[in-house]
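Only a single protein chain was left out; the remaining protein chains are all shown in position.
Naming follows writing order (A and B), and every chain is counted from residue 1.
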Amino acid sequence: MSETLLLELQEVSKIFNVDPNPLKRSLGIGQKLCAVDQFSLRVTKGNIIGLVGESGCGKSTTALLIVKLLNVSKGTILYRGQNITEATGTKMRPFRERVQMVFQDSSSALNPRKTVKRTLLEALRRRFGRTPDLEGKAIELLAVTGLGPEILPRYPHALSGGQRQRVGIARALAMEPEFIILDEPVSALDVSLQAQVIKILKGLSQERDLTMMFISHDLALVNHLCNQIVVMYAGRVVETGSPDEVMRQTAHPYTKALIAAVPRGLRGRREPLPVLVGNVERSGEGCNFAPRCPKALPICREIVPREISLTGQHKVACHLLDEGKGP
Amino acid sequence: MGSPLLEVNDLRIAFPVEGRMTEAVRGTSFSLDQGEVVGLLGESGSGKSVSALAIMGLIAPPGAITAGTIWFNGRDLRTLNEAALRKVRGREISIVFQDPQTTFNPSLTIGSQLLHVIRTHTSRTKAEAKKRALEVLELVGLPHPSRVMRCYPHQLSGGMRQRTSIGMALACEPTLLIADEPTTALDVTIQAQMVELFRQLQDELNVTTLYITHNLDLMAELCDRAIVMYGGMIVEAGTVQDLFENPRHPYTRMLTDCVPRLDVEECELTVIPGMPPALGSIKGGCPFEPRCPLAFEKCRQTCPAEEAIGGHRFSCWEGER
Partner (left out) sequence: MNHKSIVSGLNVRLLKAALGNSGFWGSFIVVIAILIALLAPQLSPNDPEALDTSIRFMPPSAEHWLGTDHMGRDVMSRLLWGARPSLKIGVGAVIIGLPLGIIVGLLSGFYRNTLIETVLMRTMEVLAAIPLLIWAIALIGLLGVKPIEVGPFLISNQFKIILVLGLLYVPGLSRIVYAVASGEVVSDYVAARRLQGVSDINLMISDILPNCMSPLIVMGTLFVANGVLTEAALSFLGIGVQLPQASWGGMLSEARRSLFTGEWWLLVFPGLAITISVTGYNLAGDALRDILDPRSVVGQRRVS
C-alpha cells in the first residue's frame, strides 16, 4: 500500500472567546464559541476531499486551522508524520511551501495595489529565489488556469471575478504545493464559467498529482469532483466517506436533509420538499443537530454521539446507528 | 384568458460606457399572465436584473430605457412620471432583492420599516397597519412576529431577513411580484425552506411572479414558464418542460450540462468556452456566437430571427445550416 499520509488532524478543536465584555474577552473568560469540535481527518496523497456544510458549520475555520493561519485550541496537526501544532518560524518553512490555499472572496484575495505580475512574481520569488525566468513561469501559471499574458499588467479591480479567482489559483500553484485547500472556489462564478474552473482543477489533480480539499456548500459539485466527502454541522463532523457511501448510502439525518434540499429540477416539482425547520444552534449538551432532527431520541439531547464505522471508509456520528458498535 | 398582466415589447435599455450609450438589453419582448410564475434565467451580462429594474422604473440616469413599452394593467409604465411610478412601486409591483442585508435600513427596526411601507401605499391607520404587518410576517412563516417587529435587521439570520423582505413585498398585496435571485445568498437548506414558502404563497395568494435566477433546477421547481436571456437578448422561452426536455438553443442545452447535478451521472461536464459578454463587447450577430460550438458564418453576421413552435420561442440559426 503506497499511500503517503500527508496530513493528519487529531481531535482538533478551536474555541473563540465571544463574550460581549471586552475585558472578559481579553482575560479569556466568559462566553465561548466552539467553532470546531474534535475534528479528525487523514489526508492521503492524491485525495480530493470535499468538506461540506452550511454557514456556521466551521468549515472555513477548519481550513484556517489546517493551514495554520489560526492556532488550534486543542488537538494535534501532523504533517508527514511531524507534529507541527506548535511550530513557528523556520520550522514551518517546508510546510508553508507545500500547503497552499485559494480563498473564497476573490475581491479581497488579491492586493488591490499590486498588478497580477507583481503578485505572481512575489510568490515565485519566494519559492525559487531570484532566478532569471520568473516572468516566463508566471505566464505558464496563467496559461494553466486559462488566462493569457495580457493579464499580467492589470490591477485586480480591472479583472472579472472569474479572472481574479484564476489568478488566486495561479498564485497558489506558484509555490508548487503538494496540498491545496480551496474555499468555495466556484460559488461566486457565473454558471457557465464554473465548469471551466472545475475542469482546470480536475486536470491539476491528475497531471500534477495534487492533493486537494474543497470547501463547499454545493453537494453536487463535491459529489462530482471528490473521492472523499466530510459533512460538518455546527462544528462537528457528522458523516464522512466516499461519494457513493455518503450520497447514496446516506446514514446521518442531516446529510439526508442536505441532499433532499438540493433543487432537483423537473423531478422536484412532483415531490414535496422535506424541509428542515429553524436555524443552526449549538445546543451545548448532546448532539448539535438534535433540536432540528426529525428522528431525535432522548439520548441525542444528552450525550454527544461518537464516531462509528460503517462499511469501508464510511463513518457517521449518530445515536440512531450506534448500537454499541465501537469505532 | 384575457390580456396579459404584464407585457413588455421590444425593450431596450442602455448605459454609458466610455461616453457612448451601449445597450444592455437589446429588444426583448415577453408577457406574464395573471397568476403565472415565470422564470427569467441568465448570467452576468444577460440583462435579467436590469429588465426587472426597468419594470419597476428604477433605472437610474445616466442609464435609460431607450425604446419599447411596458404595459402593466392597461398602462404603459414608461409614460408615467416619477410620482405616478412611486404609487405603482410597492403597491402594485413589488420586488425582493438578492441581498437580504442591503434590503433593509440597518438603523431602523423591522416594524418601523414595514409600517412605513404599508402606510405609504394604503390608507390604513397605524393600528390597522400594525395588524397587517403581523399578518404578513406570520404568512411568511416567521415564529414570534411581534418579536421580529421589534428587531433590527442585523439581529435576524439571513433566512429570516429574506422571509421578512418577502413579507414586506407582499404587505400591500401587489399584483406582480419580482424576485431577483432571492435565494442565491442563502444556504441550501434555507433555500429549500424559501422554495416551500414560495410554493405555499403561490397556492394561497396566486400572486403573479417573475422569478429571476441563474439556477436552472431551482427555476424548474418553482416556475411554469421560463425565459432564457443571454447578452441582452431572449434566446429561448417556453414552458419548463420545453426547456428541459427539448431545449432548442445551444446555450440552454449547454447550461443544463455544464453544472454538476445530483442524480445525473456524468463524468465530464460540458465546458462552455469563453466568458459571458461584457457590456459593449457584443458586435453584430448572435451574442452567443463566440462561445457556441455550432456557430457558422450567418451567426456572426446576422442576429437570429425568432422562431416559435406553439408557446416555445427560440432564436437560433441552427435550422438553416
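As a convention for this text, contacts are C-beta pairs under 8 Å (C-beta built on N, C-alpha and C of every residue); 3 or more make two chains touch, one makes a residue touch a chain.
Nothing here was measured: the structure is a model prediction, and the numbers come from that model.
Considering the full assembly, A:171 is the residue among A:171, A:252 or A:319 that touches the omitted chain. Among the residues A:92, A:297 or A:310, only A:92 touches the chain that is left out of the figure.
Of the candidate positions B:11, B:37 or B:50, contact with the hidden chain is made by B:50. Subunit A meets the missing chain through residues 26, 67, 69, 92-93, 96-97, 99-101, 103-105, 108-114, 119, 122-123, 126-127, 155, 157-158, 160, 168, 171-172, 175.
As a working rule, only the chains that are shown with their structure count from here on.
Between the Cα centres of subunit A and subunit B there is a gap of 32 Å.
Residues of subunit A touching subunit B in their complex: 54-55, 160, 162, 190-196, 198-199, 217-221, 223-225, 247, 257-269, 273, 275-277, 279.
Note for the complex: subunit B touches subunit A at residues 43-44, 157-160, 187-193, 195-196, 214-218, 220-221, 240-241, 244-245, 254-255, 258-263, 266, 269-273, 275-276, 278, 291.
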